[in-house]
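A single protein chain has been omitted; all remaining protein chains appear in their positions.
As written, the chains take the letters A, B, C, D and E, and residue 1 is the first residue of each chain.
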């Protein structure tokens, strides 16, 4: 049940039954030499849509541009500043809350969004805590790859070559969603994860954009299995979330 | 050529040939009793993608949530505040400009975005005019329905029943893109266009969300023809735009 | 009836009878080699004051600095950033609304203000639509030169040499207001209208500041007639505006 | 020499000789039962214009709406929030600085502006101190009534009945500028000065808007003498200011 | 009674008796060749704590970083932008106001904070004046050195060599608080007070950071006496403040 494919009376009807919603949030950023710029949006959206089907929940519009400044030294990356993303999240949450949605689960495709989105949730709640806002909704952000099923499967498939950016897993998922976008290649080892500051510093440490990953191991069939695992993980998470009082 | 389905080296290659980009911008808002909430994003995206094919240009990520506060009294509408949308546009433009894109054509699906997006373009350019920014890119926003071919076709198909919100035209376009989402119904006359202030005032004047439109006339085949007309209109517009020095 | 020449009890009395107000908004920016920097403020103010007399309405303080960043490459131009002007408009509207004014007509002397002022009106209304504000007032911005009487007169007087910046019309109006400021000169043809980005780009395209205009045709007597025509045009517009429910 | 009555080449010529400018800043706020709402703008503007003549300096556009939130419980008051006024001052200063003005003297008609305008000057200078801005201009704000000549004259004319808001002095000045706006009346004693918080609190303490003043003593002839005194005071102040290295 | 050394039930009990609070505000900035960077925070805190004991009032957390951009050309200075400090003050006041504190006296150690803190108080009150906020608390900022006892004592101790930055007085106070931090030295004359713009300009005029001061005269015993004098001055000031209705 995608919000964008519903009419307003259909949403009104939905809200009479339940008041939770799932919101895919991704990013548009480099994912290594062959990874798609839209990887994080594509994966979050595909998994959120299937999660919505699995748990019968409405899925809101995909937020396809995230907080990705550190990838800006690679062509095609599009980023919001953290303060801009926080404002977007605040307005989306306020819009949905006005209609009566009370539980908003952001299914996330990009680790770089997490601090900012959590800061935004706190800014929203702070307006209420300071006494100037109404009771805020229950909001949470969850990475699709953080559940046990996905972690186990990724370890089985890729061992220690999944990496942490431009991962073999996420590239497999994009290939499952867009089978016409498979770009196979051989990869040498990628630099291990380490901290960075800005975009130039990121590129200095990770010259082709990958962090610890070997997308040469990716496969569309893996992607399908990873989506299934992610949906199962998230459905559990969603059950607890939607029950929060 | 969708940016989200390209890798960063592919964008780098593109930028060696040309530096223009098309960005679909829509909205998530009520479109009458049967219209899809995602109408403005769906239409802008579909037309921008085809325009990109027609003129060989790269198409950036769809901005699917726009400035739609006046529709917030209808369930499911998701809006950004004008200042938030302006910040989003500023960051998207700055990201692309950093990579070397110089001409950015926003293909728009929602009239309510226009003032804010133009204000954002001016805020970006003002940073340069005041002496604190680099040379700004050439930016423009164009509504897909404003060209002569679309206007003529809509008049032929719907006479004076196209309306100005939840239009017969745009609903036809969404049905062409999503044939499984056709919702046929009979409609009485809709209130004529007039000004409004906030969401409550809008709903008071337009109780079911339509302005002057009769979506009972919509048809998927019309939608296909309207898309073709819009692409032809916009291709002309794009040629002049991309040539601007 | 100028607000700045009223006492607070007089405004209180006025508000018992009617709740509309007219607000002149202009700019301080170059207007070609001989045009006054204050042209847009002078014209808007003079016409707004006479409109106020014609329709019996109170006229608020003139906003004499507008959104004119693109003129900053010419000495003397003073501009607000769009976001600053939007904040000014929001505060002015909120102040007047607090007293009970419900209809605010901005009489505009500078095209560059329009997108930002409309964005500001939407930001104000959005605060209400999102649920955090009171019912917003009815706001509108109208250019003094957009009515039929002015357009016809300008065409009669100047044919296709009125132009779109530093126009023969507006310079005539400033001379009618300030007869001691007439600066006659001969002018060669001015570049035709075309888009621009920032101040440097504007000056590159329009080296002496004019766009398509021939102020050599201006005359104080024209100015007086243009003011009269503008007031007649705007009085009609005002009648409809003040009657909006 | 009023900037708004100059052309851009005339400003360019001026800047070849000297780079100082005077900027009148006032307010639109209640000034007691008979005082004009525009008092602070009218006085600042009249005195700044005469000061400009006296010292041969250019006078910029009048900022006629200031920081007057505490007067909002009286009809007709128009206020900017402090943060908005600070943004206006920043943009005006940046605009003038871009053209080469280096010394900007704000001639002030409203005590309530002082903290905010000084804060704005510091925000501008801070941008440079933090390393992100160019050398800031020399900015100062001076109240027209703070010099010795004005203080002495006001004491002579009104003794301890000049007050601190809706003063006999300022009302005399407005009458000198607008002889057709004289509103004579008898006044009882006004409450003495004391602190306040918001607009409701202000009105509670000062029910008719006056603080310690007796405008029944005002006279247009006083106004003319006060203007002369203020110009003499400010000319001295300006000499030191313009000489600052 | 330091808030940071109280539990929440103890604050609750305090608020049943009285609702005033004292807040020390300082700065972290150069204070001449030997002065401590924390001088303004150390002095404000020590005096506020003793004032709290003297008048039985609760003392809130010290705001140790203030508005000190003009000292940034000297190593170790830490400054907030004016707009940031204003936001801090607004949040601190709102937090305390939520609990029921109604009177907040900021005891200030740095002159550079004054304009910004007063602007912040006005921004807070303006929210109420515009109609969007609750009744604001009574707020005031007072410099510890502005009372007559301190002024007399400083004059007695240092004559005209106290200066206005890195003063002999304030350095004596820091030595009374931190006897292990005495750094004695001989000083030549310091430049007299004069205006400045940014950090570079400040350093140009005041090469070693002092303004008119001779810290060679400082002494820990003076500091103890100055603290006592300041507390006596401020206790009087506090009595009037806390009684404000």
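In this text, a residue touches a chain if its C-beta (ideal position, glycine included) is under 8 Å from a C-beta of that chain, and two chains touch if they have at least 3 such contacts.
These numbers come from a predicted model, not from an experiment.
Undergrad: Could you tell me which shown chains are touched by the chain that is not displayed?
TA: Per the touch rule above, the missing chain touches A, B, D, E.
Undergrad: Thinking of the whole complex, not just what is shown, which of E:60, E:147 or E:163 touches the missing chain?
TA: Hidden-chain contact among the options goes to E:60.
Undergrad: Consider the whole complex, including the chain that is not shown, and state which of E:22, E:55, E:72 or E:211 touches that chain.
TA: E:72
Undergrad: Write down which of A:123, A:146 or A:219 is the residue touching the left-out chain.
TA: Counting the whole complex, the residue in contact with the absent chain is A:123.
Undergrad: Which positions on chain A touch the chain that was left off?
TA: Looking at chain A, the ones touching the missing chain are residues 67, 69-70, 72-73, 79, 81-83, 86, 112, 114-116, 118-120, 122-123, 125-126, 128-130, 133, 135-140, 195, 197-201, 244.
Undergrad: Could you list which residues of chain D touch the chain missing from the display?
TA: For chain D, the residues touching the absent chain are 130-132.
Undergrad: Pick out the residues on chain B that sit against the missing chain.
TA: Against the missing chain, chain B presents residues 91, 94-95, 98, 133-134.
Here is the rule we use: only the chains that are shown with their structure count from here on.
Undergrad: Identify which chain pair among A-C, D-E or A-B reproduces the interface of B-C, meaning that over half of its contact pairs, matched by residue number, are the same.
TA: Over half of the B-C contact pairs recur in D-E.
Undergrad: I'd like the angle of the rotation relating chain A and chain C after CA superposition, in degrees, nearest 5.
TA: C-alpha superposition angle, chain A on chain C: 120 degrees.
Undergrad: CA centre of chain C versus CA centre of chain D: separation in Å?
TA: Computed from C-alpha means, the inter-chain centre distance equals 25 Å.
Undergrad: Going by the contact rule already set, what residues in chain B reach two or more other chains?
TA: Where chain B meets two or more other chains at a single residue, that happens at 72, 79, 81, 83, 130.
Undergrad: Sort the chain contact graph into one of these: line, ring, star, complete or other.
TA: other
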